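Have a look at the structure below, then the notes.
Omission of a single protein chain aside, the complex is shown with its protein chains in their original locations.
Take a look at chain A:
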Amino acid sequence: MANKMMIDDLNLYYGQFHALKDISLNIQEKEITAFIGPSGCGKSTLLKSLNRMNDLVEGCKITGQVTLDGTDIYRDLDVNLLRKRVGMVFQKPNPFPMSIYDNVAYGPRTHGIRSKAKLDQIVEEALRGAAIWDELKDRLKKSALGLSGGQQQRLCIARALAVKPEVLLMDEPTSALDPISTIKIEELAQELKKDYTIVMVTHNMQQATRISDKTVFFLLGEIIEAGKTDELFSMPKDKRTEDYITGRFG
């Protein structure tokens, strides 16, 4: 498998706080990579570095290199174009306070698509892609805020898919959801990896074992261990990984 994104010697500081230390990692195309680790270990921070959401945080300083298909995303790529290619789904569902249709169409409209027919087609494709078309097709004009939490999160996935990204970043996408919605999102992620490269932060180790191909274990801003999910969970090489996945801390 080809490397989709490569992180090379990345260091990140929030003011004086050294949040990520010498991170080097390759993210493989059309796989699910899970980031696991205790709270505050830097996994979400690294995820946000992949589409430059950290740029919005004041006092955040980043050194090193991150590439997408060999292009340096911090030096040689327009940030808005980067975020189109590397989409994001957030921890808490955050649909905009507008209709379901307008939520999904927001991205494509941002990138200059105006034709009604084209937008209709994109919205349907995106909602189908997020496995929520059948539930929502009759209420596209209704406010997205009236949906349940699980539906909102799948709508947010559809919204991210509508700009046709190459990589999808998911920041604990199921932590605010009930078990049934969680299963739906997990199944969806499995389906989506056929077409997209997925990086998912999760607090839930079972989730990582259920759906991810690769797992990366973080501790205090460092990558302790990275590898194939089944190997990392069955034969962890590092003592700290073993302690964490067997529930001795975290």
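Here, a residue touches a chain if its C-beta (ideal position, glycine included) is under 8 Å from a C-beta of that chain, and two chains touch if they have at least 3 such contacts; residues count from 1.
Quick note on the criterion: contacts and distances are computed from a predicted model.
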Task: One chain of this complex is missing from the view, so tell me which of "Ribonuclease inhibitor", "SigE family RNA polymerase sigma factor", "Phosphate transport system permease protein PstA" or "WD40 repeat domain-containing protein" is its UniProt name.
output: "Phosphate transport system permease protein PstA"
- prompt: Of the residues listed, A:61, A:111, A:142 or A:239, which one is in contact with the missing chain?
  reply: A:111
- prompt: Of the listed residues A:42, A:87, A:129 or A:221, which contacts the missing chain in the full complex?
  reply: A:87
Field: Which residue of A:33, A:51, A:181 or A:229 touches the chain not shown here
entry: A:51
- line: chain A positions in touch with the non-displayed chain are 51, 53, 56, 58, 80-84, 87-88, 90, 92, 94-98, 106-107, 110-111, 156, 159-160, 163
